[in-house]
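The other protein chains are all here in position, but one chain of the complex has been omitted.
Note that the chains take the letters A, B and C in the order they are written out, and that residue 1 is the start of every chain.
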């Protein structure tokens, strides 16, 4: 056993750091660091910078534009971009649809869609959840009925993150209405500009509208946009979800958030001393730091074990649960650290170009709303309850 | 609303305290305080002392020998005897069978059995659980088939606390083998000296044998020992369980244990100061103290609300869960407080007449084994999981 | 011992709950919350007419209430309707003025709602420490006072006409009543994450007459503690009202939301978690009852009870807010649903008048004292 990074790994890490120093725009990392809202241009621009080095699709094979990294290198890369306050890579195209097309897509589909993910031509979004199909995803009702060379899609998707920006949506649709549950579901790629699609924003508890509902009325989709076999979409959907889960676990994001939390705890004062020296707070902070240290090794163990097979299986459910618990605990501690100043919330202060005065410390503005926003981590990507069901069946075999 | 004790209540409390000062033998309370094993004589003797004042059966109506106390008085009494380190009243006769006989027993049964509980003629034990009927109590298999003026009982009971001392056992038995589950169960009183009964001790994880298995082979029980109606025993069983649960919640026991924990925390040293001044330990101790303060009021609210009806209903499940959690947390903190000295365990040191030297502080000997022993609190009297089921159905209506 | 509220209080609670059910829907609340003043003068006036301020103030100030249980019934009802109107200052000012013997004149206008009180005790950088006060009051040439300094995150500050301020004088702390419109008073108001409004108060050489000082020295600290204790009972009762609403609406959701062919309330893992939620809420209610009962006890008993209540509410509030959102799933995160607004308020109550950690430490200290 050897849990240390090799000299090559260290050299790689230094290379990533040098790249970030040079190419990550300061203004952009400052926005991320201070919890400002990112624009579409911010995100697209960052993708282009990464792709200029061929580092956007870190999980893809080299022949399709991936960098050919080892598991450990991908881990290092994910951590470093998080620690540098780079924007999170928008996962829908690169990290969710990409792996599905690579594994189940036709050659034609790969050739058509993969390059457009890399060059930013298509912003993808996800059409999985429906009002009646949340945890019970297989209960989805959106129908796609064959009509000549097209599917005609009717129904509604919801919780579509950043759907407002999307050019394309990958959807789970029911192609065989008579089949039960998981059977009769297909995986379909739909152009968002097709007539009959309507996107309505959902306002969340922090006043933000990062998610949308997407309505489909007689939307005609060419049959060549079907991925894999008709009625076998559930298999592809589940494969995608293991990638989503691993992504949500977010060790790098937690490391960056923990760094910020420590900074806040050193800056906030309690009884004339930094809050970081308060025994209760220090103990709580230490506990989450220790959990994160453990989590790093657990993640690497899972990723290493899965290195042969490609994507991690049910173990990704463990990573998702504990990873999101850690991220939520950090955001909860940041909220507590602010004391009375967790209360003020001027939502415009998170927008670009806000010129008003900050209330309290300069880091205070987004903290409470981030705490509330991050409640989603244990809900989306398959709620943590659903992850426990997967663990029960697949790992515990109960 | 008025949550303070009235002047009458205070006077009553002083009366109880004076009684305890006078009549509770010092040697006995010292045994209780130091966690020594009590003998049967200790317990029987204490019952007799209480009964001499007519204070043994605090929940019984006056006509049957109860003191005629209000809910608050009974609460005060329970707390005071715990705080004085009096032995716990052995509940099986007085607090479990008593209420069942009073509510469902025939006049004859009351006249025959109640006085014998009070004067100590009968030590009762409980025949509820079976190897296949733990949480699923209604799955019990012990049969009682009618044969003339007798029932013939065959089967096995388990987890019978202090069964080794018992003269009598109240049993749930299946009188209608064809009826399902809760139906077909009867409530039967059985003399432990009847031929065909065998009691075998169960050694627990701390080496102690306070519980037993009881085997029945063709045991003949007179039909007059049936309580209430044949096949309606489940109703009586449930009624008894609400008393048992309220009893297990043990606010008084927790108060006494908390006092002892505080004493230990003041006595144990950490970094040259009493452990009680360690911020982490003090915080943990304060949390459980606060929970207990809340619990006192919750208990009184439940008892007061039930005062008209007699026994508390499903709310007793809440008391049982939180009450046992508090007691377990206190015993866990006591174990932690000892540091390295939680490890030594000389079981004979808990017996009367042990003359060996103590290892570590004089209070250390029973602490770790009490911690393990008290794991039972969340298991017996209906496991805390079963209590959650009761809350789900009865209070949450899910 | 009697765990039922008196008939007077039950009637008041009923009246208040009926009024709020009719007039204070969540939409109304959102509208008021988004308005510039952050409260509704109309509703405020009507609630005054119903006698709510009188229930929060004691007899010396012309009210008929002000006890812990008076605060409890009123704020429980306010919590159930998620009211943003400026009642907290009223609940606290009752105790601040009560000790300024014979100063009932200062309470004038509070009863009929024409005057609104805010209480400004905490300072920027002082966190929850009531004694960390740098605002200074100096004797002025005319025998009055000159106040300079600043106060942090004062709830409902913009709506106030009178602001009670703690300041440092040569002999220690003192309390002053500062008219909103005095020269040198400036207010920077802002929305709070829970839908209320708060503000930073800046005092620049504010000139006050001598009789605006309502307490000083050890008295002032004692008065401040008593007022904060009353405020904690009020917030605690508000939290209990919110907890009950959250519990009921979460149970409703569990009964009606169908997934996997059954209402999700049939899933045992969720049932057992809701059982915990229910137990915790009963414990929180008991904690608030204990604090309300102790409000007129001696200092040590009172302070231990209110700190215990705030510790309990901090822990239970976080648990219930987080569990209720989680059990609702995505819909629990949407603005449209009432639930998250209750959850946000519940969490933010934890940041007022000292948080869980502050009061846990304090409870330990009081135990030693």
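Annotations
Note that in this section a residue touches a chain if its C-beta (ideal position, glycine included) is under 8 Å from a C-beta of that chain, and two chains touch if they have at least 3 such contacts.
This is a predicted model, so every value here is computed, not measured.
Counting contacts over the entire complex, the absent chain touches A, B, C.
The chain not shown here is touched by just one of A:59, A:322 or A:375, and that residue is A:322. For the chain left out of this panel, the touching residue among A:217, A:297 or A:348 is A:297. Check B:5, B:165 or B:341 against the missing chain and you find that the one touching it is B:341.
Of the candidate positions A:18, A:48, A:179 or A:286, contact with the unshown chain belongs to A:286. Interface residues of chain C facing the missing partner chain: 267-269, 271-272. Where chain A meets the chain that is not shown, the touching residues are 1-6, 9, 72, 277, 279, 282-283, 286-287, 289-291, 293-298, 300-301, 304-305, 318, 321-322, 385, 387-389, 391-392, 395-398. In the full complex, the hidden chain is touched by chain B at residues 129, 132, 134-136, 139, 158-159, 202-207, 211, 268-271, 278, 280-281, 332, 335-336, 338-346, 357, 359-360, 368-369, 371-372, 375-376, 378-380, 383-385, 388.
Operating definition for what follows: only the chains that are shown with their structure count from here on.
Among the other chains, A has the CA centre that is most remote from the centre of chain B. The most central chain, judged by the distance from its Cα centroid to the centroid of all protein Cα atoms shown, is C.
In whole angstrom, the spacing between the mean C-alpha positions of chain A and chain C is 39.
Looking at chain C, residues 360-361 sit in touch with two or more other chains. For chain B, the set of residues touching two or more other chains reads 279, 283.
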